[in-house]
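Only one protein chain is missing from this complex, and each of the others stays in its spot.
For reference, chains read A and B in written order, and residue numbers begin at 1 within each chain.
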Amino acid sequence: MDFDNIANDLEKIGKEMYDLMTELYPICRSITGDGVRKTDKILSNHIPLEIHEVPTGTNVFDWIIPKEWNIKDAYIIDPDGEKIIDFKKSNLHVMNYSVPINTKMTLDELKPHMYTIPEKPDVIPYRISYYKENWGFCLSHNQFLNLKEGEYEVVIDSTLKDGSLTYAECFLPGETDDEILISCYTCHPSLCNDNLSGVVLSTFLAKTISKINLRRYSYRFLFVPETIGAITWLSQNESKLSNINHGLVATCVGDPGCLTYKKSRNGHLNIDRAVTNVLKHCGDDYKIIDYFPPGSDERQYGSPGVNLPVGSLMRTPYSEFQEYHTSADDLDFVKSKHLADSFSKYMKTFYILENNRSFINLQPKGEPEYNHYGRRSYQAF
Amino acid sequence: MDFDNIANDLEKIGKEMYDLMTELYPICRSITGDGVRKTDKILSNHIPLEIHEVPTGTNVFDWIIPKEWNIKDAYIIDPDGEKIIDFKKSNLHVMNYSVPINTKMTLDELKPHMYTIPEKPDVIPYRISYYKENWGFCLSHNQFLNLKEGEYEVVIDSTLKDGSLTYAECFLPGETDDEILISCYTCHPSLCNDNLSGVVLSTFLAKTISKINLRRYSYRFLFVPETIGAITWLSQNESKLSNINHGLVATCVGDPGCLTYKKSRNGHLNIDRAVTNVLKHCGDDYKIIDYFPPGSDERQYGSPGVNLPVGSLMRTPYSEFQEYHTSADDLDFVKSKHLADSFSKYMKTFYILENNRSFINLQPKGEPEYNHYGRRSYQAF
Partner (left out) sequence: MDFDNIANDLEKIGKEMYDLMTELYPICRSITGDGVRKTDKILSNHIPLEIHEVPTGTNVFDWIIPKEWNIKDAYIIDPDGEKIIDFKKSNLHVMNYSVPINTKMTLDELKPHMYTIPEKPDVIPYRISYYKENWGFCLSHNQFLNLKEGEYEVVIDSTLKDGSLTYAECFLPGETDDEILISCYTCHPSLCNDNLSGVVLSTFLAKTISKINLRRYSYRFLFVPETIGAITWLSQNESKLSNINHGLVATCVGDPGCLTYKKSRNGHLNIDRAVTNVLKHCGDDYKIIDYFPPGSDERQYGSPGVNLPVGSLMRTPYSEFQEYHTSADDLDFVKSKHLADSFSKYMKTFYILENNRSFINLQPKGEPEYNHYGRRSYQAF
């Protein structure tokens, strides 16, 4: 099989990506800890993965690998003895990176540690506190409004101690050392579009490409915790960066919105031209937007001192869909057909990049003698 | 005499060019053989010529010098014993580079070797078969339609064997090593506009310039078989190419059409600006067209690996006049006054190039002290 005759059964692939997402959904991930390791283990059933562990305290550019966080359980029992918050029902209930706690306190003492979204009263928000030691619970605003006065039992059975940050890498060598980079992030807990969708898409892209014999490019798939993980990989792989010819950050690729391409910082690179070409000719709606520094890991890959040719191909951008960073970004919000459509657009982009070549005239001095080449006979004037 | 006070008697020069063309017209030329040698011999009565012979089998860029072709006679005798085709009456009757033959055959056997132009039934076409061994006769379509059934005697008394390709060069050194190149081709048999007109124009340009004492540029006139001859010269003179500052291919300069300038491949060089200036201010109609790869030897001079600044100044371009490559391109089609007009435009171009200079400020530091230079007194503010 080569890039010219891939015949993918998109419906089947969409279904397989969705099934994998369902399997990954319950795991409580963070930027460090066993959640990422379990995730990588499941992915390695589909593709060859090289797992890296980077110890707490390691310097990575301007950053330092933080302590490793793990959590077994967390709950709140109300004055009536009822378990009103239960980590086992949704890992979003605990603010990610919460330090351990096991105590009793009044509602007034507890409230400053409770996070809700008054404008979206039915959903649990997703909150983190990676670099400042803190603890907290997230819950729906409706539940919050109904809490009664009295003494609460508050338990977070977590650990925060020296350990390591885990990331995984799938490298598929091609005919040349020139690379296409696909990066997704594995640090978000039970959230589907942001970004289990990117994780399962990357996995099935890697799985498909590994079966293509004739590929000019080498392909590198990164499964890293967002921000700190991308920075870690860049910091530890500077000698490889010059090989990266094109790249995409895969995020938010399973929602019903149309495709959105966020250009590379430069904006006029071959990856920009390739994706634009795919979107222009796909027959579907699409948006193309300029690079802006905030966002996902394209901010790391495109930072001035790294300057990699990396854009981001998504559906509805993070923060533009209502379900973003809430419990509503669940298995109902993402659909297999959208995952399959994103898969198709990524593969078409690779196809264009694989076939984008220039030819060098080996007989530039005078007219070629076409009889050598069997093309046409001599034409006199 | 210098370029500033040339006073050419254009009518006289036009007449002399026409007379020389009349002398050259009957000779059967090809890309090799005695026709070119006889032509060069006649030209050397007018200008100093250095003759070069390049042996069969010599590699020239992507090409190989072919066997040398010569012909003494050729004819066809019809079933009634009548000589219906006679090389001695017109050398266009024989397909150029025809291998020898001396046999009898039926009309049906002969027909595949006969060439006519049904849309122009009165003229004999000009046909060649340089790089594929073949034989053939050219005749008017009206004659072809009246051929009767029966046995024909078919004779071509030609030779095709190891020999050499002949080209001639007239180099007129100037004050500097910077050169202006004029190239024309000497391989076409009895055809006047294409390109005896270019041959006689080049000859009289060289003759005139040789009498000009003060010339900044050196002038190089090439009389080469088209395509293979230009490639041969380029291949054997690569060390001289950097001297060539400007160049023109002289072809189709005797017909009644207006002047046409085909730009250099670059299109913005000094030769392009000089010719454009002459045409804009001449008061006559003219056309300026972009470079295109097919054409005459500007395709060799302008090929990417050679990249010389060479355009082509002609009247009606080859293939745009009805008489092109037929027996109608004869001594009636070309007129001395058109030759003279082309001569004038070429000389004006040389005049502009000779006088196109820049001056360097030798006192760039501070204001010059004009009293030294007698121009004006000191002006204070």
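In this section, a residue touches a chain if its C-beta (ideal position, glycine included) is under 8 Å from a C-beta of that chain, and two chains touch if they have at least 3 such contacts.
Keep in mind that what you see is a predicted model, and the values were worked out from it rather than measured.
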Worksheet, complete the sentence: Sole touch to the unshown chain from A:130, A:152, A:167 or A:204: residue A:130
Worksheet item: Which listed residue (A:8, A:106, A:319 or A:356) would be found touching the missing chain in the intact complex?
Response: A:319
Worksheet item: Among the options A:22, A:143, A:210 or A:235, which residue touches the chain absent from this view?
Response: A:235
Worksheet item: Tell me, which residues in chain A touch the chain that this view leaves out?
Response: 61-64, 128, 130-132, 194, 226-227, 230-231, 234-235, 294-296, 299-300, 303-306, 318-319
Worksheet item: Which positions on chain B touch the chain that was left off?
Response: 361, 363-369, 371-372, 377-381
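The definition used in the following text is that only the chains that are shown with their structure count from here on.
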Response to the item:
Rounded to the nearest Å, the gap separating the Cα centres of chain A and chain B is 67
